[in-house]
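Chains shown are a subset, placed as in the full complex.
By letter and in written order, the chains are A and B; residue numbering begins at 1 in each of them.
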Amino acid sequence: MHISPLAKLGKNVRVGDQTVIYDNVVIGDDSVIANNCVIGEPTSSYYERDNYQNEPTFIGSNALIRSHTIVYAGCVIGNGISTGHRVTLRENTTIGNHCKIGTNSDLQGFLELGDYCQLHSNVHLCQFSKLGNYVFIYPNTVFANDTHPPTEFVKGPTIGDFTQIGVQSSLIGDITIGEHCLIAARSMVVKSFDDFSLLIGTPAARKTDVRELKDEHEKPLYPWKNRFSRGMPWMND
Amino acid sequence: MHISPLAKLGKNVRVGDQTVIYDNVVIGDDSVIANNCVIGEPTSSYYERDNYQNEPTFIGSNALIRSHTIVYAGCVIGNGISTGHRVTLRENTTIGNHCKIGTNSDLQGFLELGDYCQLHSNVHLCQFSKLGNYVFIYPNTVFANDTHPPTEFVKGPTIGDFTQIGVQSSLIGDITIGEHCLIAARSMVVKSFDDFSLLIGTPAARKTDVRELKDEHEKPLYPWKNRFSRGMPWMND
């Protein structure tokens, strides 16, 4: 365990074995940083410049950062974050409050998540992605920048609040997906769609309004906030 | 290297640098736990309860657990297991004898594998999955629980003996796949199928009986146990 004298840890922060916390990291009260993590990892400029200074890195209170996770310098993370193992958050990743980031997920930096987002295992978000609030993404989904690679200029997908993105999907390019959408498993989305869209296919097309989807008792499945509350702010309503 | 005094290691067990073995872990004779592993990782209750006690964790004899692998408390693993690097086995993963689990694979716990299963790299199995014996799964395949996410109640796929699942496939929901099936690469399976099915597509459909598939000499390719024996119990027959 090595904690820089230039890092500031709140009350009751626990840090695991072999974890390294670099300069200018600030961690809120009651957070757990498990073993073998790197917090405030220097960007590659560290290897190039003699006068390198680490960008400030913030992790809020009540964090649970599981083992082998790497958080680069310049990340700003709200309260109540929970990560799986071996998560990578590259520089300038901004994450709101109460988000979950699953094992092996890889966020490429210069991107933004709102509050209460949940990324399951092995989700890859490209630079310049933007998620609203309550966006859930399931395993092995990839966000990518460009349809005619390689290019110098890149801009990633933007996703509206409450949208759900199924396993193994791909979202590619400078596209905007509305709120309350459901992107079916294994879809490839390459253009923008409005709120409440059910998207399916490669390339994905709008099949219907998600409010048409019913369970076996003919109750509407979406918006899902009416039927799912675990970990959500309306849980004890 | 840190080994809890409450762990029990068999004869000739080797443990690598920086590996941690927690309370109530039992490891059989002649096993190798390479460097930077965590065996008996406490579940998240550890961070919540003062009187937390680690569930017992069992790894059989002749194991080869490669570096950076994490095995949670409550896993029960048979003899002769071999893992790649950075495997994650969450709590209550039950694995039979002579299984192989590839690099970066992520087993979410509360699931069961029979004997002689082989998971290649980066396979993701959801909670409540169940594999029979001799099930082989190729890279980047994902098992998922639910077709209308998010939900509280989830149940995963069940796979019969000898079934082969090609790369990048998705198996979703409470489905049962029979024995001796071949799921082609990049298939999405969302309903149950009988023994000997060749499944292809998104969503996958049954194309034929696998016993119809022949090699260039008109010999049947399946059941594969008649032509493949490396590492199998009939190897030296």
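Rule of thumb we're sticking to: a contact is a pair of C-beta atoms (placed from the backbone, for glycine too) under 8 Å apart; a residue touches a chain by one contact, two chains touch by 3 or more.
As the structure is a computational prediction, the values presented were derived from the model and not from experiment.
Of the identical protein chains in this complex, 2 are displayed in place, while the full assembly in this structure file contains 3 copies of the same sequence.
Note that only the chains that are shown with their structure count from here on.
Interface residues of chain B facing chain A in the complex, by the touch rule stated above, are 2, 18, 20, 36, 38, 41, 44, 47, 68, 70, 86, 88, 104, 106, 108, 122, 124, 140, 142, 144, 147-152, 168, 170, 172, 188, 202. Those residues of chain A lying in contact with chain B across their complex are 17-18, 32, 35-36, 64, 67-68, 84-86, 103-104, 118, 121-122, 136, 138-140, 164, 166-168, 182, 185-186, 202, 213, 215, 221, 224, 227-228, 230.
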